[in-house]
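For this depiction, one protein chain was excluded, whereas all remaining protein chains were kept in their positions.
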Amino acid sequence: MSIIEILFWFLSALAVGAALMMVFSKNPVYSVLWLIVVFFAISGHYILLNAQFLAVVNIIVYAGAIMVLFLFVIMLINLNADTEPQKNKWLKIAGVIAGGSLLLVFIAALRQSDDVIKAQVSMGGEAGLIKTLGKTLFTDYVLPFEISSVLFLSAMVGAVVIGKKGD
Amino acid sequence: MQLTNRAKQVDRKPLNIAEKIYLPAVLKGMGITLSHIFKKKATIKFPEETRPFSPVFRGLHILNRDEEGRENCTACGLCAVACPAEAITMDAAERLPGEEHLYREEKYAAKYEINMLRCIFCGLCEEACPKDAIYLTETFAPANYSRQSFIYGKDNLVIPHPKENPEAFTKAKGLIDERKAKANQEK
Partner (left out) sequence: MILLAVDWAMVLEKTIFIAVIITISLVVALYMTFGERKVAAWIQDRIGPNRAGPLGLLQPLADGLKMFFKEEIIPTSSNKALFILGPSLAMVTAMLTSAVIPWGDKLELFGRTISLQIADVNIGILYVFGILSLGVYGIMIGAWASNNKFSLMGGLRAASQIISYELAMGLSLIALLMITGSLSLGDMVRQQQEGLWNVIVQPLGFLIFLVCAFAECNRTPFDLAEAENELIGGYHSEYSSLKLGFYLFAEYINMFISSAIMATLYFGGYDIIPFYDESAWGFSTNVMALLGAAALFAKILFFIFLFMWVRWTIPRFRYDQLMDLGWKKLIPLALLNMLITAAVILWWKL
């Protein structure tokens, strides 16, 4: 086993383990912290794939900003293990069905991952570097990129509107 | 209603642009603090340097001795009567034969206590004393751990012997003689 393989298995185990801990933690604050660990493990995977930019952006955006806000909200409304509401049996079944469908979609997607790997290899393992990423985003995918930014803008405007309603 | 004409009218105009940026004000403030770095420091490094005492400073008491080292106090009780804080208590005793070198007169204070927590350092005891026996010095009341230790007995109060320990004697006496001379002059 090379050092990269060891790192890969270690990070994978960390990601899966932390994800499970996140789901099974009774205390929502613990869940958030485990989720941050998951993000770190995934960032580690990005680095192994030579996608340092993605790795760091993953940490800045998800671990550094979004999860801070999550933690913020959870701390403010003071969710505890005891305030967790009793779940409906039907709700549980619905959850299992939804989760199972998502898993199916993932498996279906991963079956065709050979093409993706080939595309990655054809770029000489540099798909994740800023230069390549920026060029692709602003040439081939410029329309979806801009549309998604408009989507974010509308979300922002919506948040401001909701926030302004009070006064 | 205007009582004096010293009241300063506060300017409540809205801030102009230069003031709204805050930066000029911030820089001005920082200039002031920077200039203070190079100013003369007000600190007095206490144990090595001390501030000059006022000639009328009133600190801890001492019980005086005369030039031969005999205690002046005759336990007359005038200081205790004069004390507004009732901090002074004493027990009188008669001088026995053979103790002439210890006490100047035939009556002396066997016990003399001042409660330094009650004392207000007004100096009335010093003024009441007919025998030049009690004086207030330039020493501060020091810190201690228990209330009991602030009740000063004769062991803390009596001045060091002028012949056996002349250095400590002059140091404990401090400015008393000067003060006495000045008081006499005024009289």
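The first chain written gets the first letter, and so on, giving A and B; residue counts start at 1 in each chain.
Basically, contacts are C-beta pairs under 8 Å (C-beta built on N, C-alpha and C of every residue); 3 or more make two chains touch, one makes a residue touch a chain.
As the structure is a computational prediction, the values presented were derived from the model and not from experiment.
Novice: When the whole complex is taken into account, which chains on show are touched by the absent chain?
Specialist: Contacts of the omitted chain with visible chains: A, B.
Novice: Looking at A:M22, A:A41 or A:A63, which residue reaches the missing chain?
Specialist: Looking across A:M22, A:A41 or A:A63, the contact with the absent chain belongs to A:A63.
Novice: Which of these touches the unseen chain: B:Q9, B:T33 or B:Q148?
Specialist: Residue touching the absent chain, from the options given: B:T33.
Novice: Across the whole complex, list the residues on chain A that are touched by the chain not included here.
Specialist: Touch set of chain A with respect to the missing chain: 1-3, 6, 29, 33, 36, 52-53, 56-57, 59-60, 63-65, 68-69, 71-72, 75-76, 129-130.
Novice: By the contact criterion defined above, which parts of chain B meet the unshown chain? Give residue numbers in ascending order.
Specialist: 26, 29-30, 32-34, 36-37, 39-43, 45
Throughout what follows, only the chains that are shown with their structure count from here on.
Novice: Using the average of all C-alpha atoms in each chain as its centre, how far is it in Å between chain A and chain B?
Specialist: Whole-Å distance between the two chain centres: 73.
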